[in-house]
Structures are given as structure tokens and as C-alpha cells.
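All protein chains but one are shown in place.
We call the chains A, B and C, going by the order they appear; numbering starts again at 1 in every chain.
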Amino acid sequence: MSALSHGGIRRHVRSYIGVFAALAVLTLVTVAVSNLRLAFFFAIAAALLIAVVKASLVAGFFMHLAFERVIIFVLLFFTFLFFLALLILPALS
Amino acid sequence: MQEKYYGWGLPVDVSVHGWQVDQLIVVVHVFMAVLFIGWFSFLIYALIRFRQKPAHQADARARHFKLPTYVEAGVALFEVVLLCAFSFPIFSQARNEFPREDKALKVRVVAEQFAWNVHYPGKDGLFGRMDPKLIKAVNPLGLDPADPAGRDDVTTVNQLRVPVHTPVIVELASKDVIHSFAIPVMRVKQDVIPGQTVRSWFEAKQTGNFQIVCAQLCGLGHYRMRGFFTVQDKDEFRTWFDAETAKKTGQKQP
Amino acid sequence: MSTAVIPYISESHPVTGVTNSKLGTWCFLASEVMLFGGLFSAYVLLRTGTLEWPHGKELLNVPLATVNTLVLITSSVTMVMSWASLVMKSLSRYRFFMGLTILLGLAFLVVKAFEYGHKFQHHLFPSTGTFYAVYFTLTGLHGLHVLGGILVNLYFLVPGSRLWRTNPEQFTGRIECAGLYWHFVDLVWIFLFPVLYLL
Partner (left out) sequence: MNSELGSTLKRPKRPDKSNHKMESLMGGRRENEKLPFWRRYIFSQDHKVIGIQYGITGLCFLLFGFTLMMLMRWQLAYPGKPLPLIGQFFPETAMISGIMLPEFYNQLGAMHGTIMVFLGVVPLAVGGFGNYFLPLQVGAPDMAFPKLNMVSYWFYFVGGVVMIASFFVPGGAAQSGWTSYPPLADIAPTGQTLWLVGMAFLINSSLLGSLNFIVTTVQLRTEGMSFFRLPFFVWAQFVTAFLLLLAFPPLMAAAVLQLMDRLAHTSFFMPSGLVVAGKVLEASGGGNPLLWQHLFWFLAHPEVYVLILPAMGIVAEIITCNTRKPIYGYKALVYSALFIGFMSFLVWAHHMYLTGMGTKMSAFFQITTMIISIPSVIVLTTMVLTLWGGSIRFNTPMLFAIAFLPMFGIGGLTGLPLGLAAADIHLHDTYYVIGHFHYVVAPGTIFALFAGIYHWFPKITGRRMSETLGKIHFWSSLAFINGIFMPMFLQGLAGVSRRLFDPTQYAHALSTQPLNVFISICAWLLGLAQIPFILNFFGSLFWGRRTGQNPWEATTLEWAAPSPPPHGNFPKPVRVYRGPYEYSAPGRKKDFWPQNALEAD
């Protein structure tokens, strides 16, 4: 990553500003959605969806996951799998 | 009198449905013995035959063995049988298939640090209301005197008496820490988590005096938290129960 | 400090394509995902366990938290800008953006401290109820992670940057890893904010 050409990094910087704007807007959106008094299930689904979109923006552009090598994805795939198991199974039993 | 109940292996089976648990334990242990003896004798044979001898060199050509893969497949298959034919039905019977309420004796057992409070609903079949704030030495369950349903309830400490050949539904609760209500001879064990009530059930097929065990570490008195589990004939149990109710209701009418 | 020469510290491994420190940082972030996974699992189990669970909106100050979220997002941007300016070989712009990141992080902590102080005044402590216990524990542990991130960034702002003169490549890699950690801390807050404040 650090061996980027001068032009390449310029493009990256422009994308950071775009991502920042998107994140700010999404934050305001999620607060607005929560004020809509949706049914309980939809409120959770909406909030989590927006949070996931924001998270993937941060991870994809700021943490350069979009340009990362496969070994990092293998590591994150298994971590995410066990994260889900830990999140869901206790509540089911 | 105690000896014939207990020994170095499985204790006597006093429960009508206990044979299923014993059968599964025996089947699994036979399966384990067969596997271990076969596998261990192969190990010993290989050690003796291929020990280091002068002018003998190991041959690196790995002969591909067919048998082990079959054995592994067989083990996997038998485990499926163990699960579906034995463990799932027995466990669901113990956890889900409760006897019919009207035919069964309902009892509540409240565990506390180092004693079992047994609470019978009495003739009206209703348990009196309990309130933690009312708990005192003389009223360990915190029974609310104002509640009419509780007036005829019989309460004992560490004494669980049940009639023989009658299904018993036990409602378990704990006042302080995690205990575990276990009767080895009945093949019954159920963790009692404070903050939740959980139900278990069993049916005795033989009279006698047995013991209730606390199977989960619950503090420094865990080892002496022994309860007495007495199975009596139906009429013997009724006379005992009537005497207790009379004693309890007798006190109520001055 | 003499260490035997360890390869791939600043140039990436020919096969895996990553440097040691980046793979190490991602492993550390994986363990942090599991740490917050444990805490979120506690939140899910406790919330599904009880019937009455207060809505975050009534008890917590949502507008202030929204501002706080924007503060943290801005600090994420300035962090990645500080790394980008190192790639563009200008130490001064790096120092500017890194300083900004640290200030924004401190601002986030000040807002949190204000929120906590406000609650303590109203005698709302972790021991008042499970909702407050979850709120204080999760945001508290997240706050400690933010504090840790600030200390690391402070080190890289002044003493750490001497490495720029001797080995700029390695220093850029270090800032990238500090940036990964900081973005992760922001990512956790992105999930914490709706879960605690909005649902």
C-alpha cells in the first residue's frame, strides 16, 4: 500500500472526503429513522443495516480492506463466523 | 440395608424410566471397549513386530491401509445411531414429555445454601404465594400467611416423600446460588439456576430410603447439602400427608 | 536493542503481500472483534432475558451522542489523511492531521466524561439497573480503547516520528497500523451508538 504513486494517492484522498460525507449523512439518517417510531423489529433491522453500511465504508476505504490481500479476508471470515456464533447461540438457548 | 443399593458401579435403578439411561451407558461403554481393545492390540502388535532389529531398516513406502478408513466411517455411523436412536428420544422424554398434571403429584423444591426446602401444595393443589422479603428462619420459603392457597401447604426441610408408582413433577427454584437437584438412584439431575424455575419429573417403582445430592458447587457447605428421598406405599404416604396437613391446618384454627 | 534481522518489517512478503506489522495488527483487531462480540452477546442475552428494557432515547442524550459520533468519524478521516500525507512524503501535513486526530479523540472523551458526570449527578450509576450497567460497561471499555489509541498516536506525533528520518517506509507502515486500530475503534462506536442510544 505505501508504494502508491503520487497520482494514486490523490485519488484516494478524494475518496476519503466522499466517504466522510457519506458517513456523516448516514449518522443523521439513522437518528432520523429512530425517531420514526417504527415497529420494534423494523427499527432493529433498519438501525443494523445502516450501521453495517457505515462499518463497511470505514473498513473498505479507511482500512483499505477493499484493496487488501486474501490472507486478511481468510482471517476476518473465520473471526466473523465465530462472532456470529457467540452472538446468536446463547440467546437461542 | 444400604449396601445393596450402592456399589462401585451404577447404583440401583429405582426409576420407572431409569433403565433407558442405564441402557445407553452400557451400550456406549461396550462400543468404547470394542474400539479400545481392537485399537490397543493393533498398537501392541505393531510395536513388537516393528521394533528396531539389527539389519532391518524401515521401509518408507507407505502401504495405504483400507481398513482404518472403514473403521472411522463405522465409528461415525454408530455415533449417528447413538444420537438418533438413544440420546435424542431419552433426553426429550426427560425434558419435554411431562406426565399429565392431574395424575401426578406436584411438589416444589427450593434450594438454598446448604438445604432443600420441600413444599407440597396441599389438598387445594395450589402453592401459596412466596415473597423473598418474608423469609425468616422460621419461614424459610417466605410463604405469605395472607394467601388462602398457602394455608394448607405442607413444608419440610430436606425430606422429600413421594408415593410409589406415581409420577412426580418437581418445580425447582433456588434462593441464592446455582445448585443441582440430583437423585442418583432415580437417574435424575437438573441444575437449579436462581432467578428461574425449572421443572423435572420422575416416577419411582420401588419403596425405600434414598438420598438427594447437590451436584453443583454451591459454597463451603456443598458437601453436607444432603436431602432424604423416601418412597412410600400410597396409603402410607396419604396417612403421613394427612397428619402433616392436620398439624398445619390445626395450628390455623385456634 | 539487538534483534536478529527479521525480514518483511517494512516491505511486504512476496507471497502473502502484507508486512508483518499489518498481519499482526489485523490479528489483534480480530481478537478485539471477539472481545466486543462477548460484550454484545451479553447485551443480547440480557435484553432478550428481561421483558421491560428501557428505550435508549428516553434515558440518554441522543443529540449529544450524534455529535460525538460525527467527532469520531472526523477523527477517522483525519487519521487516514495523516497516513496519506506520509505517502505524499510531507511530514508537516502528517503532523497537522495527526494532531487533529488526537484533539478530536480528546473531544470525544470530554463529551463522554460530561455524559457520565451528568448521569452521576442524577444518581444513575452502573448499579442502578441492567440497562445502565450495560451502558456504562460497554461505553466505558470503548472509552478506554479510545484513550489507548490517543496515547499511541501521541507517541507517534513527537517521539515516534524521529523514525521518519532513518526509515520512512517503516514509519509509514506503523502509522498505517495505528490507523487500522483507530478505524476499528470508530467502527465499534458505529455499532454501539444505535444499539445503546437508538433501539
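We take it that a residue touches a chain if its C-beta (ideal position, glycine included) is under 8 Å from a C-beta of that chain, and two chains touch if they have at least 3 such contacts.
Quick caveat, the model's predicted, so the values are computed rather than measured.
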Q | Chains in view touching the one left out | A | A, B, C
Q.
One chain isn't shown here. Among B:149, B:169 or B:193, which residue touches it?
A. B:193
Q.
For chain C, which positions touch the chain that isn't shown here?
A. 1-8, 11, 13, 16, 18, 20, 23-24, 27-28, 30-32, 34-39, 41-42, 45-46, 49-50, 125-130, 133-134, 136-137, 141
Q | Missing-chain contacts mapped onto chain A | A | 71, 78-79, 82, 85-86, 89-90, 92-93
(Q) Considering the whole complex, not just the chains shown, which residues of chain B touch the missing one? (A) 2-3, 5-11, 20-21, 24-25, 28-29, 31-32, 35-36, 39-40, 42-43, 46-47, 50-53, 56-63, 65, 68, 71-72, 75-76, 79-80, 82-83, 86-88, 90-92, 94-96, 112-113, 132-133, 135-137, 142, 175-178, 180, 182, 184-185, 187-191, 193-196, 198, 211, 213-224, 226
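In this section, only the chains that are shown with their structure count from here on.
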(Q) I need the chain pair with the most C-beta contacts, please. (A) A-C
Q. Distance from the CA centroid of chain A to that of chain C, rounded to the nearest Å?
A. 14
Q. If you look at chain A, which of its residues touch at least two other chains?
A. none
**Q.** Residue ranges of chain C touching chain A (in the complex, touch as defined)
**A.** 16-18, 22-23, 26-27, 30, 33-34, 37-38, 40-41, 44-45, 48, 57, 62, 66, 69-70, 73-74, 76-77, 79-81, 84, 86-88, 169, 172-173, 176, 179-180, 183-184, 186-187, 190-191, 193-195, 197-199
Q | Contact footprint of chain C on chain A as seen in their complex | A | 1-2, 4, 6, 9, 12-13, 16-17, 19-20, 23-24, 27-28, 30-31, 33-35, 43-44, 47-48, 50-51, 54-55, 58-59, 61-63, 68-69, 71-72, 75-76, 79-80, 82-83, 86-88, 90-91
